[in-house]
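Subset of chains shown; positions unchanged.
Letters are used for the chains, namely A, B and C, taken in the order the chains are written, and counting of residues starts over at 1 for each.
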Amino acid sequence: MYSFKNDYSETAHPRILQAIADTNLEQDEGYGLDRHSENARGHIARRLGKFADKADIHFLCGGTQANLTAISAFLRPHEAVVATEASHIAVHETGAIEATGHKILTVPTRDGKLLPEQVEEVLALHPDEHMVKPRLVKISQTTEIGAVYKAAELEKLSDLCRRKGLLLYVDGARMGSALTSEGSDATLEDLCRLADAFYIGGTKNGAMIGEAMVLCSDALKPDFRYHIKQKGGLLAKGRILGVQFEELFRDDLYFDLARRANGAAQAIAAGLKKAGFEFLTDSPSNQIFPILPDSLIEKLQKDWSFYVWKKVTATRSAVRLVTSWATTEEAVEKFVSALRGDA
Amino acid sequence: MYSFKNDYSETAHPRILQAIADTNLEQDEGYGLDRHSENARGHIARRLGKFADKADIHFLCGGTQANLTAISAFLRPHEAVVATEASHIAVHETGAIEATGHKILTVPTRDGKLLPEQVEEVLALHPDEHMVKPRLVKISQTTEIGAVYKAAELEKLSDLCRRKGLLLYVDGARMGSALTSEGSDATLEDLCRLADAFYIGGTKNGAMIGEAMVLCSDALKPDFRYHIKQKGGLLAKGRILGVQFEELFRDDLYFDLARRANGAAQAIAAGLKKAGFEFLTDSPSNQIFPILPDSLIEKLQKDWSFYVWKKVTATRSAVRLVTSWATTEEAVEKFVSALRGDA
Amino acid sequence: MYSFKNDYSETAHPRILQAIADTNLEQDEGYGLDRHSENARGHIARRLGKFADKADIHFLCGGTQANLTAISAFLRPHEAVVATEASHIAVHETGAIEATGHKILTVPTRDGKLLPEQVEEVLALHPDEHMVKPRLVKISQTTEIGAVYKAAELEKLSDLCRRKGLLLYVDGARMGSALTSEGSDATLEDLCRLADAFYIGGTKNGAMIGEAMVLCSDALKPDFRYHIKQKGGLLAKGRILGVQFEELFRDDLYFDLARRANGAAQAIAAGLKKAGFEFLTDSPSNQIFPILPDSLIEKLQKDWSFYVWKKVTATRSAVRLVTSWATTEEAVEKFVSALRGDA
């Protein structure tokens, strides 16, 4: 049984483990004040172009923790989040945002992208103090359905947010996949320029655990460490986050691993297209959503594990296939063969 | 510069890293449902004596996260925590418990222990709905000042709690040190019998990160995973917590490491006593609080790093010295020499 | 300018003011422990049939306060509310429920009613700990669109809730209007039997301020006064709530006032139907939603104030007309004349 269920089925890229082992017995400061976290912040900062000296960078353990810490730090009690109905924070974080007191206002989506006109509609519906005040627009790059925002799309959202006094926050659990996907043109520097904060996901791209939060807007920077601590995310051994991001960003490892994940998914997608299958959405990233006959799905499930995403017709369903840096070429080839009925 | 500042200055015991490396490329389920977490739960359960089949065990990333997740899961909105004024949750968790909506009622302490009569006083002061309702008694084993509750002390607290309808929760960030300290007689089985929930700290005893929450009372078990997820503690790669606790508890590694940490602290303590120094409190664990002349402290700080805990007289202060599994015999010897002025 | 904007444009029925004046200088206990609150609880209890001795009754100041106090008292942190997308708590309470930590899961509606099959769909979509746990079904009687649940509809919802372990909570801001509307067959005794808690609205039916919360299920009763106090609803002069409900329920005043409000609305509705106008929904209660030509709306707005509810076609909109115990016959007649263009 081989798994395409997600991009966190294995632990970490071997270079990550090696870096942890190499620094294991060094004595260092706790709580992210160690030299490796410092180095990691420097390495990431250098990728932010002209924002290198301005952004504040913090490390957290996971995506839900990153989202709830950031959003609760950024908002006043009456302020709400705007996101798509497929948004991870809206569906798959067990009400983590609401547990910090904030409503999430959702809009429909097909590919997971939030459109500026949808944000404007939400604003129009929330004119006064009898309703929450929309204040933060949350998008995911890649989206939960594998799509990637183009720079121009981000520009438009950012533009609207600035005109309307809204914050733009980007959940980058799969930021690596987005940055390296075919046709993608939005860089980390663009994100710094257009968003108020975003995070660069490590867990789903080679790290053992860890996400790097980048605070771009000055207003969001003060006291952020208090919030990490209060929400349970300030690790005594913060160094293990630092060591990992140091290794991922001291050269291009982070990008290489993401490219490898995308490559595996796109190789499967190519095989699927060749075999005549259609897709729920067009995804250039490491998550693809082919539509397969239910009989084929059943057959595949004997040797492969993956999520059945949703019923599309009476006899066909979309499935979700996810690849990672650890996906083997052999697995890709075998799976494509199995799809074609060769195996 | 050698550090006695804390027990998390190094990353992890080499066996832990090896176990992570050995299982690195196995594909496994996410969110703590992997086989290693399952094994680890079994290994810990077997240490709980007749409670082996009853306790629910969950893994979390750190102490603050463990405390806030448990306490917010256990209490209704109007219920409060009783703890000492030195309690970690009261002072050093940035209001994490209050951020989930609950007041902490504190009582004075010298060695960090909470006494049954103090709990009764708090109850007497909170008779009606104009005040919060004391509902959960939180203690730390070892205490924040290095003391260790005896079994008989735990019995008395537990007894009171059951008579008064209170929950007893034990923060075991340094549970290993407590269990293996000289004269300690409270076992994990005792904790299961006497407390409603407790956690076994990994971070400060050889693990890279991780704490094992043990839910003893049936009433606290339902839906606990929802709370972990909501509070940002359910790691996609939960396996890394499982692998670590599997290694710590498949034999006696967890206890051996704690014993080693206690041994180092007590060796320093012996040297200090021999040299005529007094202590703020009597601690059998891996944290000791000798009272030293300020001039000596200043001299020691050139080569050693540690916290100055508090002023005791005009010319003398208590310092906190913390050891761990990683503390070297050489460091202990050199420090004792330095204390005596040999070096 | 006469207002049909809402049912709280005037202060209170004269008998209410008289009762307050009559008891003004009596010295009495604070916080709802006075003799008038006690009497009022007795008067209401006697309306609950065989549940008279079982229900717990508490007085609160307003609807948002009643809802947030009850829901936060009833739910654990990971539990969520199911309601319609038109629900007052979902739209018009500024995120009050989320501010206490709970997500509201909404479903579409036309007339404001929540259907059992919609609740089942929500349950099916929330199977595990990555999502909130639906736990409380919240309906409004009358709905926000003026509809009234029949006893059989409440039976079905209640049945489902009990089979699925859900709580049923009824927002009765306009309970009086519901109970006395034409064709209505659900009594207060039915509500006690079918719901776990509900409130009887005073503010919108003759009281100056005040809502009476009725806790039907034993599990919800303990410590409710703590929650009222914590959320700011336990008035020092709780007697003023008691005096009002004592007056409303010592005879049939509460029901008479509601009947009068319904009568006024239905008289307008009859006039509208006669004049050939259609309605957004069929409402037997004190809120009606006729669809009028925009030109007529503009004309009416010179002398009458009311909400334009929503655009229905390019040239027609639905408006909301609300009546109360204070609506005069003269106003009803004049408005109907104005509609017909007589005026």
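One rule holds in what follows: a residue touches a chain if its C-beta (ideal position, glycine included) is under 8 Å from a C-beta of that chain, and two chains touch if they have at least 3 such contacts.
As the structure is a computational prediction, the values presented were derived from the model and not from experiment.
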Complete-assembly copy number [criterion: all chains share one sequence; 3 shown]: 4
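In this text, only the chains that are shown with their structure count from here on.
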Same vs different contact residues, chain B with chain C, by half of numbers used: same
Copies chain A and chain B - rotation angle from C-alpha fit, nearest 5 degrees: 180
Chain A and chain C, separation of their C-alpha mean positions in angstrom: 43
Separation of mean Cα positions, chain B and chain A [Å, integer]: 34
Centre-of-Cα separation between chain C and chain B, whole angstrom: 50
Overlap residues in chain A, where contacts from two or more other chains coincide: 93-95, 99
Partner chain A, residues of chain B touching it in the complex: 2-3, 5-6, 8-12, 14, 17, 20-21, 23-30, 61-66, 68-69, 93-96, 99, 203-204, 208-209, 226, 229-237, 239-240, 243, 326
Complex contacts: residues of chain A adjacent to chain C: 77-78, 80, 91-95, 98-104, 129-132
Complex contact set, residues of chain C against chain B: 31, 72-73, 76-78, 100-101, 129-130, 132-133, 223, 225-230, 234
